[in-house]
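Step one of this worksheet: look at the structure below.
FYI, not all chains are in this one, though none of them got moved.
Should a chain be cited, it is by its letter among A, B, C and D, assigned in written order, with residues numbered from 1 in that chain.
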Amino acid sequence: MPIINVKMTHEDGGATKEQKELLAKKLTQAFSEIFNRGEKSTVVVIEEVNTDNYAIGGETITNIRKNKA
Amino acid sequence: MPIINVKMTHEDGGATKEQKELLAKKLTQAFSEIFNRGEKSTVVVIEEVNTDNYAIGGETITNIRKNKA
Amino acid sequence: MPIINVKMTHEDGGATKEQKELLAKKLTQAFSEIFNRGEKSTVVVIEEVNTDNYAIGGETITNIRKNKA
Amino acid sequence: MPIINVKMTHEDGGATKEQKELLAKKLTQAFSEIFNRGEKSTVVVIEEVNTDNYAIGGETITNIRKNKA
């Protein structure tokens, strides 16, 4: 029962339901193929975080995106 | 000052204020009775996660609930 | 399938196996009694952290314990 | 590429964009000055949590604030 937690920025309206379904499926597959367990029990939790609340190198993603535009 | 983090699905309108108060109290009690510390200092953080963002065995809870219905 | 994560300091030789069994049992009970779910599926993860790596108010627990002694 | 995760209560309308920019900058600076790395790569994620979902010593922050008022 591995736990896979994904933190990602919420951008362009956010991840779609289909993308999240696919992500959960693919991450679970990757884990279970490598370790031969977890196929039915892996838990995936996806957290989408506002770009104001996510920073790299001291700059928020909001500002990084703005400066690139 | 133990930290207890709870991740749970947001279902049926979400956990009520009373349920969350009770959960914080009970988790803190459980910890402090076992370890004889943390009675006043345990931090409990409750995160409610959309069922589209929570999956088991590669299936989102949204879909698991739908298939059971 | 709620996830309960506990971070606690590793002190006095650490939590015993029995304490950890009891903690997992009690936290799971508390959750499932309040929400009527999770009795069989709650995941509890206990992380014991060195007192050099855990601080309150800018002081490590190692130093807080020393200053109290 | 250190990861610094901040969990804080959402109070008084929440942290402003400017406060979050400053927090990301200062935490990154602190880390990189001490360890001589991470200046450009430190990731900061800020999570603001409802005061109903955050408790100390078994009491939610909502109730602690109310009892003090």
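To be clear about the criterion, contacts are C-beta pairs under 8 Å (C-beta built on N, C-alpha and C of every residue); 3 or more make two chains touch, one makes a residue touch a chain.
In this text the structure is predicted, and so the values were computed from the model without any measurement.
Student: Fill in the total copies of the single sequence across the complete complex, 4 being in place.
Tutor: Altogether, the complex is made of 6 copies.
Please note the rule applied: only the chains that are shown with their structure count from here on.
Student: Counting C-beta pairs in contact, does B-C beat A-B or the other way around?
Tutor: Higher C-beta contact count between the two pairs: B-C.
Student: Using mean C-alpha positions as chain centres, tell me how far subunit A is from subunit B in Å, no decimals.
Tutor: Here subunit A and subunit B have centroids separated by 20 Å.
Student: Where the CA atoms of subunit B average out and where those of subunit C average out, how many Å apart are those spots?
Tutor: About 15 Å separates the centre of subunit B from that of subunit C.
Student: Two-or-more-chain contact residues of subunit C, please, as numbers and ranges.
Tutor: Correct list: 1, 3.
Student: Given the complex with subunit B, which residues does subunit D contribute to the contact?
Tutor: Going by the criterion above, the answer is residues 7, 49, 52-60, 62-63.
Student: Can you list the subunit B residues touching subunit D in their complex?
Tutor: Spelled out, the residues of subunit B in touch with subunit D are 17, 20-21, 24-25, 28-29, 39-48.
Student: Using the touch definition from the top, list the residues of subunit C that touch subunit B in their complex.
Tutor: 1-9, 15, 19, 22-23, 26-27, 29-31, 33-35, 38, 54, 56
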